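Just one protein chain is left out here, and the rest sit where they should.
Chain naming follows the written order as A, B and C, and within any one chain the residues start at number 1.
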Amino acid sequence: MSAPARLLIACPDATGIVASVTGFLAERGANVFDLEQHSDPQRNEFTMRVEFEPGDRRSFEADFERLASERAFQHRLSFEPQTKRIAVLTGPSSHCLADLLWRCTTDDIDANIVGVISNHDDHRAFVEHHDIPYHHVPVASEDRAVHEAGLMRTLDALRPDLVVLARYMRVLSPAFVECWAGRMINIHHSFLPAFVGSDPYRQAHERGVKVIGATSHFVTAALDEGPIIAQAVQDVSHHDTVNELKRKGRDLERVVLAHAVRKWIEEKILIRGNRTIVFR
Amino acid sequence: MSAPARLLIACPDATGIVASVTGFLAERGANVFDLEQHSDPQRNEFTMRVEFEPGDRRSFEADFERLASERAFQHRLSFEPQTKRIAVLTGPSSHCLADLLWRCTTDDIDANIVGVISNHDDHRAFVEHHDIPYHHVPVASEDRAVHEAGLMRTLDALRPDLVVLARYMRVLSPAFVECWAGRMINIHHSFLPAFVGSDPYRQAHERGVKVIGATSHFVTAALDEGPIIAQAVQDVSHHDTVNELKRKGRDLERVVLAHAVRKWIEEKILIRGNRTIVFR
Amino acid sequence: MSAPARLLIACPDATGIVASVTGFLAERGANVFDLEQHSDPQRNEFTMRVEFEPGDRRSFEADFERLASERAFQHRLSFEPQTKRIAVLTGPSSHCLADLLWRCTTDDIDANIVGVISNHDDHRAFVEHHDIPYHHVPVASEDRAVHEAGLMRTLDALRPDLVVLARYMRVLSPAFVECWAGRMINIHHSFLPAFVGSDPYRQAHERGVKVIGATSHFVTAALDEGPIIAQAVQDVSHHDTVNELKRKGRDLERVVLAHAVRKWIEEKILIRGNRTIVFR
Partner (left out) sequence: MSAPARLLIACPDATGIVASVTGFLAERGANVFDLEQHSDPQRNEFTMRVEFEPGDRRSFEADFERLASERAFQHRLSFEPQTKRIAVLTGPSSHCLADLLWRCTTDDIDANIVGVISNHDDHRAFVEHHDIPYHHVPVASEDRAVHEAGLMRTLDALRPDLVVLARYMRVLSPAFVECWAGRMINIHHSFLPAFVGSDPYRQAHERGVKVIGATSHFVTAALDEGPIIAQAVQDVSHHDTVNELKRKGRDLERVVLAHAVRKWIEEKILIRGNRTIVFR
């Protein structure tokens, strides 16, 4: 079975929006089989996601654009969802990379990894074993702009729908990040907003916390401050050294990152300001 | 602000149901602010819950009954939700009782406990301190029917919307239970279906499990086999004696029971066969 | 059965410490039935907790002091543990207070609440129903020193072993806090170090986090920066308003606070710098 059509809408709240959209679908014989709608009264914000089986497809998309324009929807209509293309940027750690490779080459996440990019050459054999191209973009120059130009060329050639930073350890410039707004997901190894920046497990160890966490979020110009998609935590104790926190954290990171990637692939995320709406 | 109107619908899946209901609401100027709909393709089962602010109230309910009858909905429409009445049946343990009393006398759960019934007299002072009537219905006879007749009279006089078994330790007859179908919730101190019946913490200890759990469920004629509403678990270890399992379990039980009661009070549960649909 | 004797030791690591202590106990026919020892190689720090049934009690304590002084132990020996006395300071919220009252008046936590102190008079009837004195210490003056002097007099009269801040909403002065170093536990309604200070649920809502948390910690002069004892979290979503975060948080707070209080009462916590060793 192919994936059902999907529709995401955000707009100011008003009476009759659900009726207008579902009426539009019913007129075309489309069967809605999952709908999730919520209005946030404080923000006067209407958000909705619909999954449906299109019936009469003639001029469906053009007609919907007309409705959307009348009603001032911000929307995304995936009439015939295609398998998404993912580019993975990675650093020396392999756990998130290995996990995503396993998920996308089995039926766990319905997406294609079209390339893996790293400033290290360590993971080449493992990635190529999965018949996925590996691009080594070394940091040859002190000049970040030069390096980022190389990255950008490589990414552009891969034409990804989504860029995943799988423990990529370099900070990207605001200009670079801006090009992938809403399409670049990072995993940070703490429960944000605690322990922003480098070496969060060491920070956590020093503070003596009793839980550690991981956070997946959209990348924005402000480091570790983009809209949060998913978070999870794990109990720790005074026994745990920094290395043990890192080990426990790996199991969190890969699951939290995979969760965010799956939600994005299934088009279940809306970004509103610095927050996300994540449909179930 | 008064509670919004609520509508729950279950019926065989078909095209256009959401549109017909939300169209009905839009015609009356009703503003939908939360809608959750799902079709289960395996069971051909459509389920939906809508929260809305009724606009034009004239003949709203009668008109909706007509639509519902045309479309063969099983439904519940709470046009002007009233604060629900809860009767609590309890045994010697006080943790679930004390928790429900605290929740319903603060703003944590929006319901009134209209009476507490027990075959023990232990909790009278505590309950009456909350200005809630306490009914001691002792087990005076060997004959269960006699005892249950006394219980039933007491319950009938309280006119509860919901009966909560808060660690009530006696098995009720199928005939008794039948009278409260869909309106009687129990807390069982294991993660069902493991450890049905008596002394589940001892059973868990003997089996050497590494997690214990609690399950809230609707009461049906078959002991501990009714539709499950909520479950949660807690890690345990070889250190834990049966008494320590009981202590840890108490914290689970009261939270899992309160969760189920809240969902019922907010009319977020549909029973389908032996399963529940619990809206978010 | 009375509580077993307990011994906590912290000192620089060295060879033979466990042997010297357990040899001391064996010579007196004491039966060790729970021992937990760990050396932190990074900090060269030896920590140990022993539970034992004292055998020959003659000059036990004096002899142990001699051993401790030879070995330069920092230690606590509870030879015949007495039921501990707790004073609770509370603000307008009742959930932690009600929870502690229930726990300490049943067998859930083995301690006596000897008094409840508040700058509000709201909880008097509920507390006094448990036969526990309620002390209303109003904030009559702008001068914090005056108010704290009143608090201190009230506390001194209660002679508590432990002071629990159960959602007490006022910041105490460093001088006040210093008097109760290691004997005053607070519950903060976030997963520290995130969201220090006031209204953490609002901060969490604004940041758009997907988990909220609660942290119990020893109170020190630096606000919300004392040694952490326990933390727990709960999933939340974009649906949750600030009020719903508060409601969900209440269930976390009372469990996390009770966990810390129980560990303290059972003498299972050592403070080392700004971290805690919490024995299992």
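Here is the rule we use: a residue touches a chain if its C-beta (ideal position, glycine included) is under 8 Å from a C-beta of that chain, and two chains touch if they have at least 3 such contacts.
Being a predicted model, the structure only gives us computed values, none of them experimental.
Chemist: Check each of B:125, B:157 or B:211 against the chain that is not shown and name the one that touches it.
Modeler: In the full complex, the listed residue that touches the missing chain is B:211.
Chemist: Thinking of the whole complex, not just what is shown, which of B:6, B:38, B:123 or B:167 touches the missing chain?
Modeler: B:38
Chemist: I'm checking contacts with the chain that's been left out. Which of A:11, A:67 or A:98 qualifies?
Modeler: A:98
Chemist: Write the list of subunit B residues that the hidden chain touches.
Modeler: Interface with the chain not displayed, on the subunit B side: 38, 40, 42, 191-195, 207-211, 213, 227-233, 237-239, 241, 274-278.
Chemist: Identify the residues of subunit A touching the omitted chain, counting contacts across the whole complex.
Modeler: Residues of subunit A in touch with the missing chain: 94-95, 98-99, 102, 106, 108, 125-126, 129, 237, 239, 247, 250-251, 255, 258, 280.
Chemist: Write the list of subunit C residues that the hidden chain touches.
Modeler: Spelled out for subunit C, the touching residues are 13-20, 22-23, 25-26, 29-39, 41, 48, 55, 280.
As a working rule, only the chains that are shown with their structure count from here on.
Chemist: Any idea if subunit A and subunit C meet via the same residues, over half in common, or different ones?
Modeler: Counting which numbers both chains contribute, over half are shared, so the two copies meet through the same residues.
Chemist: For the identical-sequence pair subunit B and subunit C, what's the CA-based rotation angle in degrees, nearest 5?
Modeler: 180
Chemist: Approximately how many whole Å separate the CA-defined centres of subunit B and subunit C?
Modeler: Chain centres of subunit B and subunit C, defined by C-alpha means, are spaced 36 Å apart.
Chemist: Quick one: report the Å distance separating subunit A from subunit C, using the average Cα coordinate of each chain.
Modeler: 41
Chemist: Using the touch definition from the top, which residues of subunit B touch two or more other chains?
Modeler: Residues 280 of subunit B touch two or more partner chains.
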